[in-house]
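Selected chains from the complex are presented in situ; the others are not included.
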């Protein structure tokens, strides 16, 4: 038997979408043990003064539950 | 860098859909810090004896994660 | 064993979305027995001369089937 | 022959979802002629200090194109 939990997070980066994903995984790894992966659910950019100020990703993060 | 979590709740009211949203936000605010907002995902009514007995909303609540 | 039927209705009100839901439930209760609840599937407004003339809701109404 | 255009807007209110819809319709009516109606696509609340600060609706507004 194996049970995993899926939690939804939103993370952002000033650099790129890939960096936003990496930031979110790094943050999730601080509190959740055994992170297995993440599904990118949504991608947005925040614009300020005509420039992309933030790359935002919404992710479903999966991590294994210890018994 | 900024990371937020999204959690799903269902709340209900005997008064109206707007009140059900307010009840859910009030309850979320007791345990989750830094609630930023919520997206209304579903709206239902429970009927008893031909009358609306409950207004129920399912919401995705976003709150900022403290580092 | 318990079997329920789900029927789709559209109802409208000149007052509010909540009133449109109440009108639809009241009407469904006249013909269908044992209405248990309804899921709000869609919300629209009809506009005439720049004013909201009707609030319309499309609902899935659930009612228990008598054996 | 009849052709209508559909445009997407987001409007907000500090009072209620119904008021946010009304605000959006009022604003659309200032620039678009012959608004026929709107479909409520999304509903969100913005929360500040544990209180609902804004009710936001995303709507698809339909208006008739003059030939």
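Just so it is clear, A, B, C and D label the chains in written order, and each chain counts residues from 1 on its own.
By definition in this document, a residue touches a chain if its C-beta (ideal position, glycine included) is under 8 Å from a C-beta of that chain, and two chains touch if they have at least 3 such contacts.
Please read these numbers as outputs of a predicted model, since none were measured by experiment.
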Per this structure file, total copies of the shared sequence (4 shown): 12
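Throughout what follows, only the chains that are shown with their structure count from here on.
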Selected pair, out of B-D or A-B, that shares over half of its residue contact pairs with C-D: B-D
Between chain A and chain B, centroid-to-centroid distance (C-alpha), Å: 23
Shared interface positions of chain D, touching two or more other chains: 17
Contact set on chain B toward chain C in their complex: 16-17, 42-47, 50-52, 55
Complex contact set, residues of chain C against chain B: 17-18, 21-22, 25-26, 29, 35-40
Footprint of chain B on chain A - complex, ascending: 7-13, 23-24, 27-28, 58
